[in-house]
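Left out: one protein chain. Kept in place: all the others.
The block that comes next holds subunit A.
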Amino acid sequence: MEELKKAVEVEQQDFKRKQRSKRIKQVLTISSPVFMLLIWEILSQTAIIDPRFFPPPTTIIETLISMSASGELFEHVKVSLTRILFGFLMGVIPAITLGLIMGMYSSIRHFFSPLIMALMPIPTLAMLPIILIIFGIGEFSKMVTIAASVFFPVVINTVAGVMNIDKVYSDVAKNYGANPKDFFMKIALPGAMPVMMEGIQMGQAIALLTIVAAEMIGANSGIGYVIWMNYKAFLISEMFVGLILISFFGYLFSLLLRGLQSKLIPWK
């Protein structure tokens, strides 16, 4: 009895210690950006760094609030997010489909691989002129730009994910009478999911990079446009608002994807 009590006590102590260290880690995670903003604020207020180029965070936040009030900023954000969402889906869905088929059938894999390897190194932004020629200057061409940049990491990771599936699982599926459709949905897709999701994470980061750059070059709306126009007008706080929005959405998307990942891969 005594022994048991002691054992439980030890475990409880251990649990408490772990909780404490977890909390410390959480504080550390938040503290680094806060610390940076604080230093920035001080340096800028005291004019050690030039406040014309690096306005203090408080000023930027004030600008953010006044820009939001007019409703125009919201329009730009909406435009960018729409482009990202549809462009992302336009890239990811074909990439997953092609990736799974390439992973499952080696002849198709051998046919498409060289094509993908040859196209992948070309930065999507370098293809922007061609995309503009083919699809015009409308919304669709921006979505195509994003789709193209998302497509490659996802397709490559999906193929790798399928190839990674242990052969015994495909033998089991065959032995238990899986038809091609069942094999696709119940073996290839879930089996490839972990590696595929890493590709999608990568794709999401690239999508954000691409949209901002594309909007800076050839658009008259969106967050990238906000940054570029305000820079040209020397409205530096307004420009910083654009940067902060991008950082915010980038972080938000990767959190969402990570949440989705643990939903989709509960078996890991």
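Here are some notes:
As a working rule, a contact is a pair of C-beta atoms (placed from the backbone, for glycine too) under 8 Å apart; a residue touches a chain by one contact, two chains touch by 3 or more; residues count from 1.
Everything below uses one rule, namely that contacts and distances are computed from a predicted model.
Among the names given as "FAD-dependent oxidoreductase", "NitT/TauT family transport system ATP-binding protein", "Nitrite/sulfite reductase" or "Energy-coupling factor transporter transmembrane protein EcfT", UniProt records the absent chain under the name "NitT/TauT family transport system ATP-binding protein".
Looking at A:15, A:53 or A:169, the residue that reaches the missing chain in the full complex is A:169.
Residues of subunit A that touch the chain left out of the display are 166, 168-169, 171-179, 182, 186-187, 190-191, 193, 265-268.
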